[in-house]
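Shown here is a partial selection of chains from the complex, left in place.
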Amino acid sequence: MITALTGRDLAVKRGERLLFEGLDFDVRAGGAVVVTGPNGAGKTSLIRAVAGLIAPVQGRIGFHGPAGPIEPDEARRAGCHLIGHQDGLKGARAAREELLFWTRWTGGGAASAHRAAVLLGLERILPLEVRLLSAGQRRRLALARLIAAPRSLWLLDEPFVSLDGAARATLQEILRRHLEEGGMVFAASHEPLPVAAQILELGR
Amino acid sequence: MSAAGTLLARELRLVFARGGGPLLALGFFACVAAVLPLAVGPAPGKLALVAQGAAWTALALSMLLGLDRLFEPDLDDGALDLLALGPLPLAFVGAIKCLAQWLVNGAPLALAAPIVEVALGGPPRAAPMMLAAGALGSLAFAFVGGTGAALVVAARRGGLLIAVIVIPLIVPPVIFGGVAIDAYASGQPWAPALALLGAYALAAVALSPLAMGAACRNALG
Amino acid sequence: MISALVNPLRFMAFSRWAAPALGALAAALIVVGIALGAAAPPDYQQGETVRIMFVHVPAAWTAMFAYAALGSASFVFLVFRVALADAAARAAAPLGAGFTLMALITGSLWGRPMWGAWWVWDARLTSVLVLFLLFVGYLALRAAIEEEQRAARAGAILALVGLVNLPVIKFSVDWWNTLHQGESIFRAGGPTIAAVYLWPLFVMGAGFLAAFGALWLVRIRAEVWRRRAAGLALQAAADA
């Protein structure tokens, strides 16, 4: 259970290009950070760095639990969840299979997976192969996977992409609730989030 | 269900979906068995001489099929990111993938090997060793091949590297197995060769996960 | 006839009596064939085993005919978009697989005494095995594609492509110095098989073909019914 996330003096490089440096942030339980900036500024890269998928060339990312600092790898294994530009869903498998697998993999159970599916209005499409889903349905499936897992730190890379109005509202509601319950959100987005959040502006 | 169990279940399904499961490997295997005789020609007995060797080679090659699909899809569609955020270290994930590969392709191939060998006109008495060598060998091929696939995916270059990287690695087990089968069939002492094969397989199972884990990490960055 | 095949209703009407009629004919022919075959003297070199021929060869002929039927039905479906033709193709495949298997089995039963081996990798034997694989592949492909229409079209294309194998089977014996019997019946310069064997062979052949025809019609009817049922189910789902 992660209760705080801190970044200190972060710098991330892709290839030879330095995307940003000297970046600091603090998120506490119930808090959110929104990363904004033009295309290619480094939002996704920052999120991946927090997820431990990219090593920053400088600075450090710290995770804290109720009982003080947690070893980052451990924190990520047990406390983080990610929604990226790619959703990691296999087109040839049934939506239900994928939802169940990822939920279990991240420590959730069939019950919570089912609840998530209902919340996002996926019941009807669960039997379909993922490749048959519409873009928005697919995105909802990824979101269902997120909320079905008992993880407190959500890393969201443009979570609203290709959602319709109704789904957006649902997601905003979900985010609000997650924060109320003491979760944390670290999101990259081109549109404002409905929750009070620290804004990290990259690429200026 | 434990995380490992869930993952194994998924991987098994994926190997099935990807290659049509055992049937791809078996189909390829059968294809070799069907094509070789036609190419060699009808003259009887000719083929029998090399039956074991041909079967063994075919098995080795069949295990190489679909290797390039072991990690690449998961990397491309972002699944590997989420696997990395899971409860098990990537080394473990890699090991499970290879295990699935072996369960779905390797084991059936090992079972089919004696049949193919006999179908090609080889001596039935060689069958037991075909089975033993097939089982051990395919295990080694699966893990070594997996390592190659992981290294390659990090380099984002399909087949060429796999061929170049994996082939040298699988040559030793192929030799050991070939010798063991030959010796067994011709009544010479076969134990040492088989022991070597077994040792290689064990080493592969023990060490390659580390390599795979590191390679995947490196691919993600 | 053709128009009857194109129009489901008239086909159903026609097949209602045609199927049983063909079935009866097949039964009669096969009984006569068996009798003639049993009456035929043992071959001076093959002995009694020669009688396998009376099953083996007709089975082989029927297998090839079945594939021809599959191919032409597929052609009609692809070109003229006749749904019934697809039903016919789908119905023919398992039957063809069955007869092919029969040819393979009787053949290898025959091979044991004649060649001292159940199986040899000879061009004809292999090409028949290929025929079997083609039937299997056709069924597998159809099974692997969920959507009816898509599966039908993919299958039809495959069936057409597979037609190349028929001449290969037919002429493999000439193209390759095989162990297998050369052309000895339908060959330039008349058959080289003694009449005592030729007649039962022909009668059995006709019987097998008739049997195939009967079974085929029955299966097509079943397929048509299946589709009607599916259609009704959809209707119900839509209305509900």
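Note that the chains take the letters A, B and C in the order they are written out, and that residue 1 is the start of every chain.
Here is the rule we use: a residue touches a chain if its C-beta (ideal position, glycine included) is under 8 Å from a C-beta of that chain, and two chains touch if they have at least 3 such contacts.
Computed from a prediction, not measured in an experiment: that's the story for all the values here.
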| item | value |
| --- | --- |
| Overall stoichiometry - one representative per chain kind is placed in view | A x2, B x2, C x1 |
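As a working rule, only the chains that are shown with their structure count from here on.
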Remaining touching clusters (ignoring chain B, no chains moved): A | C
| item | value |
| --- | --- |
| Most heavily contacting chain pair (counted by C-beta pairs in contact) | A-B |
| Most remote chain, CA-based centroid, reference being chain C | A |
| Whole-Å gap between the CA centroids of chain A and chain B | 37 |
| Intercentroid distance (Cα basis), chain C paired with chain B, Å | 39 |
| Gap in Å, rounded to a whole number, between the CA centres of chain C and chain A | 59 |
| Per-residue overlap in chain B, given as positions that touch at least 2 other chains | none |
| Touching two or more other chains - residue numbers and ranges from chain C | none |
| Residues on chain C engaged by chain B in the complex (per definition of touch) | 119-123, 126, 129, 176-179 |
| Footprint of chain C on chain B - complex, ascending | 34, 37-38, 42, 44, 47, 119 |
| Contact footprint of chain B on chain A as seen in their complex | 48, 51-55, 76-78, 80-82, 84-90, 92-93, 97, 101-102, 104-107 |
